[in-house]
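In this view, the complex is presented without one of its protein chains, the others remaining in place.
Our next item is subunit A:
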Amino acid sequence: MAKVPVQFTLNGSEKAEFIDSGTTLLHALRDKIGDTSPKGGCHQGTCGACSVIIDGELRLSCLTLAETCNGAVITTTSGLSEGGVLHPLQHAFLDTFATQCGFCTPGMIMAAKVLLDHKPNPSRDEVVEALSGNICRCTGYEPIIQAVLHAARANSQNAA
């Protein structure tokens, strides 16, 4: 089968790959480009572990065909830190002990980032709603909810 060219911006860098038509973005990111921060949990859109941000919107990379991402701007969790300095959300996840096995963490952080980008001071209910598409086995969710609320507070203190 003929390969299909695909080109997009990933965490600020231009990426170009030849892929098989029908390749998911998750597969292209992990196995072609080598960004393993999106995780393959269920591969059918029910766990949220593969969440990435495409043109500012939260998307499930396991249900997104890579060839539909031509020209898109894609952010993954591995692109959040700058020069070794962690993103406030990553710090908040550490500070509230919101990660155990870590498999859900990148997807959770993506979901939280889209929420805070649109709504810097969300209510608890809004945080719960934003995380409701992501499954976690270890934490019982409360530490993750607290992490997002912490990060929101840290943002507003920096802005003030």
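The working rule: a contact is a pair of C-beta atoms (placed from the backbone, for glycine too) under 8 Å apart; a residue touches a chain by one contact, two chains touch by 3 or more; residues count from 1.
Throughout what follows, contacts and distances are computed from a predicted model.
In the listed set "ABC transporter", "YciI family protein", "CO/xanthine dehydrogenase Mo-binding subunit" or "RNA polymerase sigma-70 factor (ECF subfamily)", the entry agreeing with the UniProt name of the missing subunit chain is "CO/xanthine dehydrogenase Mo-binding subunit".
The chain omitted from view is touched by exactly one of A:Gln7, A:Ser21 or A:Thr46, namely A:Thr46. By the touch criterion stated above, the residues of subunit A touching the omitted chain are 42, 44, 46-47, 97, 100-102, 127-129, 131-132, 135, 137-145.
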